[in-house]
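Dropping a structure here in structure tokens format, bear with me for questions.
Note that one protein chain of the assembly has been removed; the remaining protein chains are unaltered in position.
Order as written gives the chain letters A, B and C; numbering starts at 1 within each chain.
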Amino acid sequence: MLSSLLKSREAVLAFAILVLVALIALRFPAFVAPSNLAAVFTDTSPLIILALGQMAVILTKCIDLSVAANLALCGMVAAMLNGMGVPLPAILLAVIVLGAALGAVNGLLVWTLNIPSIVVTLGTMTIFRGIIFLLTDGKWINAHQMSAGFKAFPRAAFLGLPVMAWIALAVVGCFALFIARTPLGRALFAVGGNPHAAVYTGIHIGKTQFAAFVISGALAGLTGYLWVARYAVAYVDIAGGFELDVVAACVIGGIAIAGGAGSVAGAVMGALFLGIIKNALPVVGISPFWQLAISGSTILIAIAVNARSQGKKGRIILKQAEHRA
Amino acid sequence: EPMRIALVVKALGIGFFEAANKGAEEAAKELGDVEIIYTGPTDTTAEGQIEVINSLIAQKVDAIAVSANDTDALVPTLKKAMERGITVISWDSGVAKDGRLMHLNPSSSALIGNTIVKLAADHLPEGGDVAILSATTTSTNQNTWIEEAKKVLPNYPGINIVATVYGDDLADKSYRETQGLLQTYPNLKAIIAPTSVGIVAAAQAVEDAGKVGSVNVTGLGLPSEMAGHVKSGASQSFAIWNPIDLGYSATMIAYHLAKGDAKAEPGAEISMGRMGNVKLDDNNEGAMADPFTYDASNIDQFSSIF
Amino acid sequence: MTAASQPTPRHIPDRLKSRLSRTLKSWEALLLVVAAAIFVANALASPYFLDPWNLSDASFNFTEKALIAFAMAMLIIAGEIDLSVAAIIALASTVMGSAMVAGAPVWALVGLGIGTGLACGAFNGLLVAGFGLPSIVVTIGTMSLFRGISYIVLGDGAFTGYPPEFGWFGQGYVWWVFSFELALFAVMAVVFGVLLHRTNFGRLVYVIGNNATAARFSGVRVDRVRFILFLLTGVMSGVASVCLTSRLGSTRPSIATGFELEAVTMVVLGGVSILGGSGSIPGVVIAALVMGLVTFGLGLLNVPGIVMSIIVGGLLIGVIALPRLWAMMRK
């Protein structure tokens, strides 16, 4: 029991996170103060939300490189709607719908035209950002151009945590339920794990991939608002390159890039791991110039560890081997 | 046909440069036969700027006035531009001497360095810990100002610079770096952000951390972007030169150099229209004007302008 | 008669369609038409376009990326990808800068730049071919690692003051308007074209890309080929680093940011299947020219870079989607 627990990816990752936090605490005890940990979690919320969306896509053997651009476009639209005086609930609805629609564009190209997702999202990634430029002429929307309510919502504290963190928790909960308890959630695994067999069980590969892109897009849309409201600024380049962080979080969390395998807990912990590193480096007094190299090494170590724990299992033809296993 | 002057900025979409463009247009109108090409890369990279400059060379524009993303990387391309008879100056963020005829500093670097420290010190009679939040590690102007600031530090006893971090002129990164500063240095009294992106993000982070009153955010920023933070008290005061004036002056200088009625050489004085004359030093550099300080008393007056 | 009981086997012709008819229907032909159209459109849109010196200047927009794209094309045809190429440029440039500061001569700088590329390629190759890790995630990791090392070395500093002779690689001209980079681009196009289309090694690249398992079951040393491909990509990144560093005359850790995606875009636009197995070097050459022409043409009209990237992004999806849409509609 214990040995199988140690072998699970999630356990390894959880252990790694604990070690990491402990090491930081050694140098800087205040890091583990509950309030600070809450702040780190809040900070990591966008990454967690996006990693879950990306997980849905990766499970189906696809990849969504356009998430950050989608986020930026939805965030900008949120800020513009706010400028027009649209009430917050309507803005929230709008960005989620817009994000889902942008995801649907990706999904449709993948589903109906069978274009590899990496090509599609490489293209839409530049197109989405370009659209922001066309919408705004490249102009920024700054804090003073946003209403107080718009900016206050994600940071409003509720039971000691900002709303942003609560939203992330809610998304994690819903997503976990969705993955474990809905036919579509299970279909994601089926499509990526064995596309051939998925057809035999009546699961439509293209439609499932489409759905995954829509989910990823909707979550990116939601995050777009949170991001813009939190940092109180919107411009073409917000969250530039963030898609790689999102993919990295999934990889660290053990979501198999070949599809069909991974867990919600893994994705969340992968995101947390990156988030903790990002937050801790300045605190621990490591030069910010080390950050990139450290996160790169982390990704490499994570892949190696995952590959080992997934290591090819024998097919157990020998009866004696079956007993040993 | 009109003289074509290209105003090349670090990246499109930044409020500061948009304002500079307004000034350039103003100068063009005043001069009459000048067409302004406002351009720049999408993100703040030297490679992007080089592509833009190459296409300007191809168009045989008459003058290029550039705010550089990298002091050195643009030099070969700008040299080529000058070989093809184009007048090249840099403004705001300079290029190395070989790559331009002259450089227009918004203000003298020493003065800016001094101002940003003074802004912090004015509100810290007892002294205290101060941190710097800069733009990218490669920004020429920020690096120069920080150097100058460190030089004048002995004049402000008690002011102690504990860290310099880089927000890369990205709002979210600057925000996170500020959070890191607030945690690492619980006794921090002020954050100096000599960049318009950084100062806004830092002020926001200080507000979110509930440290208004204990940590003062100051540095260089745009009144329109900082108005809210001055009101909230996160920033007591900050400084900036007028970017409109800067764009205006750069255009004027480029015009006169291209026309040939002025020469860029040490000691020369070149007219900047309504901004007076600029005097070049041994490096062919000149300063436009003193930075101007904004606080609660005058912010409303300027926040609608730039 | 034995002939009656054992009918002689049917004769099978070597080829059915002539080379010419296949060439005319190919992706490369389509791209060439696109390139020609863009060329004409540019010439009409801007009076400055048809100037040899301007066209020569414009070539710098794509030569370094294309050098990487040639090697990347082979890697992608073999079913792998290397997203760390831009980071390799940064690291190689940093190594050259450090050596320059230490007083190394120009030939040593070039050697070190290419050598660093080789080492980085070997590292990627080891992780992918040696340990069997997926290349896309490995190179996302090494992309941070390699550039991260540059940041550690350089921090907020820069290496400047390369010797003037070193500037020749990025700024020098071989003959008239033909820069060294343009000449290198042409030579490498031929070298990679021959390597991919005329050698055993090139054949193995296609075989592995179509079916790596079957390749292994046919006695092909699949992992060795993969490793060599990563080496090649590393070396070409090193070469690109020499050119770019020489052209910029300085090294900063942020050098060449985003080059990897442009190189991949070039490769895919050139008709290389991102899933591996098909594509050609001529296609990539034409795609490089198309991208160069588009960005230069729009640049002459002072269209902002981001609008160009929308057009390139649209072109990328469009040229792949259109034939498929066409096939769907005919069905």
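FYI, a residue touches a chain if its C-beta (ideal position, glycine included) is under 8 Å from a C-beta of that chain, and two chains touch if they have at least 3 such contacts.
Simple rule for what comes next: contacts and distances are computed from a predicted model.
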I want to check something: the complex is missing a chain, and I'd like its UniProt protein name from "Sugar ABC transporter ATP-binding protein", "ABC-type branched-chain amino acid transport systems, ATPase component", "Heme exporter protein C" or "Ion-translocating oxidoreductase complex subunit G". "Sugar ABC transporter ATP-binding protein"
Touching partners, among the displayed chains, of the absent chain: A, C
Out of A:L93, A:L177 or A:I301, which touches the unshown chain? A:L177
List the chain A residues touching the unshown chain? 177, 180-183, 186-187, 189-190, 193-194, 196-204, 260-261, 313-322, 325
By the contact definition given up top, give the residues of chain C that touch the hidden chain. 9-10, 12-16, 198-204, 206-207, 210-211, 213-221, 277-278
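To be clear about the criterion, only the chains that are shown with their structure count from here on.
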Take each protein chain as a node, join two nodes whenever their chains touch, and name the resulting shape: line, ring, star, complete or other. complete
At what distance in angstrom does the C-alpha mean of chain B lie from that of chain A? 36
Mark out which residues of chain B touch at least two other chains, giving numbers and ranges. 12, 42-43, 137, 166
Among the residues of chain A, pick out those that touch two or more other chains and give their numbers. 133, 138, 236, 289
Chain A-facing residues of chain C, complex: 127, 131-134, 136-138, 140-149, 151-152, 154-156, 253, 261, 264-265, 268, 273-275, 304, 306-307, 309-310, 312-314, 316-317, 320-321, 324-325, 328
What residues on chain B touch chain C, complex-wise? 12, 37, 39-43, 45-48, 50-52, 54-55, 57-60, 70-73, 75-76, 80, 96, 136-138, 143, 166
Considering only the defined contacts, which chain A positions touch chain C in the complex? 63, 109, 112-116, 118-120, 122-127, 129-131, 133-134, 138, 236, 244, 247-248, 251, 257-258, 287, 289-297, 299-300, 303-304, 307
